[in-house]
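Heads up, the thing below is written out as C-alpha cells.
Shown here: the complex without one of its protein chains, the others still in place.
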Amino acid sequence: MPEGSTSGFLRRREKVNIYKIIDKLFLYLIRFVSMISVLLLVFIVIFILKESLLTFEEVSFYDFVFKKGWRPISENPELGILPMILSTLYVSILALGIALPLGVGSSIFLSCMVNEKNRNFIKPIIDLMAGIPSVVYGFMGLLLIVKFFERKLSFSSGESILAASILLAIMILPYIISTCDESMIKILKKYESTSKALGVSKYHMIRYLILPTAKKGILASVVLGLSRGMGETMAVMMVIGNSPLYPKLFGKGQTIPGLIALEMGGASVNSIHYHALFASGLILMMMLMIINVLFYFIRKMMGTVSEE
Amino acid sequence: MKHLSIKLWSIISISLVMIIISCIFGFLFIHGYEGISYEFFIKEPNGMPLGSEGGVYNAIIGSICFTGIATIFSFVFALSIATYLVFYEKNEKIKSFIRFIIGIIAGVPSIVLGLFGYSFLVVYLKIGISILTGGIVLGIMIFPFMEIRFEKTLLEVDINLIYASLSMGVNRTYTFFKIILPICYKDMIRATCLSASFAMGATAPILLTGAVYYADIPNSIFSPAMALPLHLYLLISEGISLKNAYATALVLIVLLLLINSIPTVLDMIGGNKIVRFIKRRKS
Partner (left out) sequence: MLDLLSVENLSVRFHDQKVLRNINASFKKNKITAIIGPSGCGKSTLLKTLNTLLMEDHEANIEGKILFDNENIDKIEKEKIRQKIGMVFQNPVPFPLSIYKNMEYALKYYGVKKDERKMIIEEKLKVTGLYEEVKDSLNKSALKLSGGQQQRLCIARALSIEPEILLLDEPCSSLDVKNTKNIEHMLLALKDQYTIIIVTHNLFQASRIADETLFMLDGEVIEFDLTENIFNHPKEQRTKEYVMGIYG
C-alpha cells in the first residue's frame, strides 16, 4: 500500500457516494422521458395513418390518387387529388430547376472563389434567408412577383404556378447553397494542395475535380430542396391561386399542403372530407418517401467516386 | 473558354442571390419602417376591418408564448433523447429504431402536424384552441431538428475526454454534467435559438390549433392567442392594410433576428463579465 499523508482517504468514504445515486436517478429520468417521447412520436405516425386509411373505405386508393374532381361535401362526394399531386410536383420540380443552377453556382463561388473573410461575411447573409418565415416570403411573392406579372406582363392574374415556383426557388436556395457548399469545402480541403502541386488552374480544378466529386452533395441538396418545397404551405398557398386544376405554367393551381391548410377548418371531424384531408397528407408523405428512396438508389448507383 | 463560363456562372449566381436578398430585406425595411411607431408595439389591433389601425401588441405577446412553450417542450425531450442515445443506450437496434422514428417525424410536413394537432389535441382531447396546443404542435415540429443538432454536438466531444474521465472510476452522469455539458452548452443554446426562431415564424402548424383572428392578451396557457405570422397572413389575404402588413412583417423579422442573436450576446457577456466574476469569486 502506498504510504503517505493522504493514503487511504478513499477507503474511509466508500460507503455512500451521492453521485452514484444521482447517476441512477438521472438514468431513470432520461430513460423515462425518452421513452415517452418515442411513444409520442410513434403515436403521431399511427394516428395519421389511422385517420387517413379510413378514407379508403369510401373511395379506392386508385381513384383517390389518379382521378380528378374534388367535391368532398356534396351528396355523392368526389375525391380525386390528381391535380393537386401534379401541381405539387410541378411547382417543386420547377422551383428546383430554377434554384439548382443558381445554388450550385453560388456555392462554387463561396467555396472556391472567395477568401475566408468574405466568405464569413456572405455565408451568414445567405443563412439569414433560411430564417425568413414563409408567410413573409408569401407576402413578398404577392407584392413583387405576382404584381410584376400583372402589371408588366399584363397577365389577367399573376397568381400562378410560375409565380409559386419562382418564390419556392428563392425559399429553397439557402438550403441548396449550404448543402453544396459544405461538401465542396470538404473536397477542397482534402485535395487543394495535391491539385495545386500538379500546377493546374483553379477553374480546371473546379471543373474536373470539385464538380464531379461534389455530385453526391448536390444530389443531397436536390432531395432536401424537393422535400422542403413539397411540404411548403403558406408561401405557395398565397401566390398559387388555389384552384384544383391540372397545372399549367401560367395557370392557377393548388398544392396538397395548401389544400389541407385551406379546408382543415371547414371539415367537420370524422366526415369523409376530414379523412380525405388526412389521406392527402399521407399521400404527400408517401411522395416524399418515394423521392427519398429513389435518390438513395441513385446515390448508390453513382459509384465509388465520392467526397467521403 | 470553359473556364470563363464557370467563372461567369458562379459570379452571376451569387450576384443574383445577393440581389434577391437585398430586395427582400430592403423592401421590408423601407416600407416596414414607415408603418412602425411606438404605438404599433403597445396597441392592440383596431379599426374596421380589424387590423386596419392599431398595433400588434397581442400578436407579439402571443407569438412569444407559442415559441416559449414550443421551445421548452421540445428542449426537454430533445436533450434527454439525444443524451440517452449518445451516452446511455447500448443496444444498436433500439438506437436505430429511435433515429428512424425521429427521421419520419422530421419528414412530416408542418401542415400535416397541424392537422394532427387539430384533430387529436383540439378535438379528441378537447384541450381546445389554445397556446398549449399550438405550442405542443410547434414543439413537435422543431423537435427533430433540435434533437439532431444536439446529438451532433454531443458526438463531436472528443471521445478521449470521456475515456479519461471514466478511467478514473467516475460514472457517466458525473462526466456528462462536469465535462460534456460545459463543452456543449454553447452549441446547444445556438441550436435552441435557431429552433425557436423556426417555431416563431411558422404559421401552418398553429392555423387551427392555437392562433386565432383576434384575441386578448392570453391569461392562461389554455386560452387562444394571436400570433404575428397569422396576423400578417390575415392582413394580406383579407386585404386589410398593406401598411400594417409591412410593419408586422418587419416586427416579426426583427424578433427573429433578436432570438438568433441571443447566443452571440451571451457569448460576449460570458466571455467577459461572467467569467471574470466567477474567477474573482473563486480566488
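By letter and in written order, the chains are A and B; residue numbering begins at 1 in each of them.
Everything that follows uses one rule, which is that a residue touches a chain if its C-beta (ideal position, glycine included) is under 8 Å from a C-beta of that chain, and two chains touch if they have at least 3 such contacts.
Predicted model only: the values in this text are computed from it and were never measured.
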- Task: Out of B:179, B:242 or B:262, point to the residue that touches the absent chain in the complete complex.
- Result: B:179
- Message: In the whole complex, not just what's shown, which of B:125, B:166 or B:257 touches the removed chain?
- Response: B:166
- Touching residues on subunit A - with respect to the absent chain: 1-10, 13, 17-20
- The missing chain sits against subunit B at residues 90, 92, 158, 160-161, 163-171, 174, 178-179, 182-183, 279, 282-283
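Throughout what follows, only the chains that are shown with their structure count from here on.
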- Message: Going by the contact rule set out above, which residues of subunit B touch subunit A in the complex?
- Response: 2-3, 6-7, 9-14, 16-18, 20-21, 23-24, 27-28, 76-77, 80-81, 83-85, 88, 98, 101-102, 104-105, 107-116, 118-120, 123, 140, 143, 170-174, 176, 194, 197-198, 200-204, 207-208, 229-230, 232-233, 236-237, 245, 249, 252-253, 256, 260
- Write out the stretch or stretches of subunit A touching subunit B in their complex. 19-20, 22-23, 26-27, 29-31, 33-34, 36-38, 40-42, 44-45, 47-48, 51, 101-106, 108-110, 112-113, 122, 125-126, 128-129, 131-136, 138-140, 142-144, 170, 173, 177, 201, 203-204, 206-207, 227, 230-234, 238, 257, 260-261, 264-265, 269, 274, 277-278, 281, 284-285, 288-289, 292
